[in-house]
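Of the protein chains in this complex, one is absent; all others appear in place.
Let's turn to chain A:
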C-alpha cells in the first residue's frame, strides 16, 4: 500500500534520518578538509590584533560598500531580500521552530503566520528574479555552472513547496508537505558538497580574511 500519507511518513522518518546524517557527516568532512588545507607558518611579526579586524571584516563584507552597490545594485538588493526572507521563514515559522525544538530543545517565539506567508511570497519572487538575472546577464550567464542552477532549483523548490503547503494548494496535503520536507532534505544532503556550504563558511572565511589583514596591518 502506498499513498500520500506513507510518503509523508517516509520523509518524516527514514528519509529524515538519512538526510540529517549525510548532512552532519558531510559537514564534518568539509570542515576537516578546510582545516587539513593547512597554512604556512607565518614568521613575520604581527602588526596588529586579529580578532578586531576579523569581526570588522565579517560586517564590512556583509554590508555592501557604496562602490559595490553602484556596480551591482541588483545583486545587493535582491540578494539581501531573498536571503533575509529565507531566514525569516526558516527560523521564525512555528512548524520550523517546533522541528528545531524537537531536535535541540531550543525554541523561541514565532512570527504570525500571515507575516511568514507574505515574506515567503516576496522571497519566491526575488528568487525568480535572481534566476532571470543569472540567465540574461552577459557575464553571469557565462560564469554560471550546472551546480549554480542545481543549487538555485533546490532552494527554490524548498520555498515553493513550503508556500504551496501553507496555502494548501496541492491536494492531498500530506503529498505537498512531504514534497516540502523532501526538498529540504535534498538541500541538507547537497549542502556540504555544493556552494550551499557558504551557509556555514561565509562568516568564518570573512573573519579569517579580516584576521589575516589585521595581522599584516592592512585595512580590513
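One rule holds for everything that comes next: a residue touches a chain if its C-beta (ideal position, glycine included) is under 8 Å from a C-beta of that chain, and two chains touch if they have at least 3 such contacts; residues count from 1.
We adopt the following convention: contacts and distances are computed from a predicted model.
Participant: Under which of the names "hydrogenase (acceptor)", "Iron transporter", "Fe-S oxidoreductase" or "Ferredoxin" is the non-displayed chain listed in UniProt?
Facilitator: Options "hydrogenase (acceptor)", "Iron transporter", "Fe-S oxidoreductase" or "Ferredoxin" considered; the missing chain's recorded name is "hydrogenase (acceptor)".
Participant: From the listed residues A:98, A:135 or A:169, report the one that touches the chain absent from this view.
Facilitator: If we include the chain that is not displayed, A:98 is the one touching it.
Participant: Who touches the missing chain here, A:49, A:73 or A:112?
Facilitator: Of the candidates A:49, A:73 or A:112, A:112 is in touch with the missing chain.
Participant: Considering the entire assembly, which residues of chain A contact the chain that has been omitted?
Facilitator: That gives, for chain A, the contact residues 1, 3-6, 8-9, 12-14, 16-26, 29, 33, 94-96, 98-99, 102-103, 110-115, 168, 172-174, 177, 189, 192-193.
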